[in-house]
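The structure's right below; bear with me while I get my questions together.
One protein chain omitted, others in place.
Take a look at chain A:
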Amino acid sequence: MVTLDELADTSLLQKPSAEGFGLLERTASNYKSLDTFSLPKDRQYQQQFADIYFLRLTKIKPAVEEVASAAWEGTILGGETATKVDRVLDVRQGQLCWVAGTVYMDMPLKPSVLEDVSKDRWISAPTTVGHYYSENGGESIMLEDDSGRIRLVGAILKDYFLVTGCIIAVMGTENVNGEFEVIDLKFADLPPQPERWSLSKPSAADGASKKPKLKGEDVEMADVPAASRPSKKIALVSGLEFSGTDTSYAMELNLLLEFLLGEALDPSAQSELTHISRLIIAGNSIAKPSHDDATTTAAEKKPHKKYGYDSSSYNPLPSQLLDTFLSTLLPTLPITLLPGELDPANTSYPQQPIHPAMFPRSRSYTAAPVTAPEEAQQQQQQQKQPGWLDNVTNPWEGEVEGWRVLGTGGQNLDDICKYIDSDDRLGMMEAMCRWRCCAPTAPDTLWAYPFQEDEPFVMRECPHLYFVGCQPEFGTKVIEGPQGQMVRLILVPSFAATREIVLVDTETLDVSKVKITA
């Protein structure tokens, strides 16, 4: 309970005094962006998707088998010793064994390419169903590898989250129906976690090493001790959804801008805000275009003159607003921008960075474009100097203040939610980490690029911080791995829906949030 009287002599509720306010300085952000998910510029879409599954299986299977053999080696059940079977097809009826493979979920409402083909639908529309499972059941779980596929049954399957594409090992026997009765099941669990500062160096050392390279920055290196102050923060926000039509949260967006700029609030709070060293926007910065307004119907009557493009139906306002937001914030705060489902980037995972041409005012803060011949040499430079506005891929991996960070725009988690009749999104996030795959449902139900050589969704290294953007509500927890790995999971709520942003302390990885109401 706070009353007005208590606040009567707060510094800003008095006459302006002659003394000025000092300038505050924003803490430096120690940041390194990894290009784990960037695609080649000349990408082909002729390949088959099967290679993704194959690559994933070959990458994760050894880890799963290791876990499984540690758990099940020499297990004797009913007088029979469990034996390892290499391929799914080698499972013999009645024999107690364990085998690793990829899960495939056959669900009644799941879009199926075979169905599309049989019904002569050649253009696959984005799925409209809210979920793939059906209330009356009818789903079956299979385990497959490159040899074949076997149906899994057993009560234990209900205890775990399972989606298409995750790699598991199961122990059990094949019954007379040719189904595999699962007694126990194992995941790969968290991958090895790198040490903090494994890719970059803490600011003091970093400043020293950078010094020869950046002559112009010598002045600011003088205040390196200031950077070692205890609590730096990074701000996570998603779903800003700048809209041309919906202004219901425009004021909140304004307040958010003032808050991050540090213009709002009083001097003491402002000095707190200087510790926010980076803003990460996790997707959906631009709202879904509204189709119901009158302008579109009017436009339909008009004849399309140029290639069917009608410029009057295009509303540039959302991207202008986003550009203004970014360009106002950028002089004081570096920003990492992930694309999301609604953003002007490619649809399929991994989404590539939003093109800087979308931001005429902010683009001078982005990294310089790389032309093909100098790509190799520039890549080195670029890794040292990511753009001040770093428009990155979704999912994105990087190192912020020494912590390995993995973040997505939310589609991966949203798609998993369609498989599982549960609201436990944090649990699903955790499951993703334990599966060692940040987008298991790609390419089955989550559209993805047909990778041939590499499967980047496999988590090779365990992140310290894993966030998923554009979620219906906030959530966080810390999970631990068998080798003492600790992962901070964060569900970043959609700002348009919740008006909340998340602040992460970069020393403790503690999380706090700020709610903005207008």
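As a convention for this text, a residue touches a chain if its C-beta (ideal position, glycine included) is under 8 Å from a C-beta of that chain, and two chains touch if they have at least 3 such contacts; residues count from 1.
Just so we're on the same page, contacts and distances are computed from a predicted model.
Engineer: Between "DNA polymerase delta subunit 3", "DNA replication complex GINS protein PSF2", "Origin recognition complex subunit 5" or "Mannose-1-phosphate guanyltransferase", which matches the UniProt record of the unshown chain?
Structural biologist: The UniProt record for the chain left out of view names it "DNA polymerase delta subunit 3".
Engineer: Determine which one of A:A68, A:M142 or A:L333 touches the chain that has been left out.
Structural biologist: Of the candidates A:A68, A:M142 or A:L333, A:L333 is in touch with the missing chain.
Engineer: Tell me which residue among A:T3, A:S118 or A:N136 touches the hidden chain in the full complex.
Structural biologist: A:T3
Engineer: Touch as defined at the start, partner being the missing chain; which of A:V153, A:L199 or A:A264 qualifies?
Structural biologist: With A:V153, A:L199 or A:A264 as choices, the missing chain is touched by A:A264.
Engineer: Since one chain isn't shown, list which residues of chain A touch it in the complete complex.
Structural biologist: Its contact residues with the unshown chain are 1-4, 6-7, 10, 12-17, 20-21, 23-26, 28-29, 159-161, 187, 217, 219-220, 247-248, 250-251, 254-255, 258-259, 261-270, 273-274, 303, 305, 324, 328, 330-334, 364-369, 385, 387-388, 422-427, 430-431, 434, 473-480, 500, 511-518.
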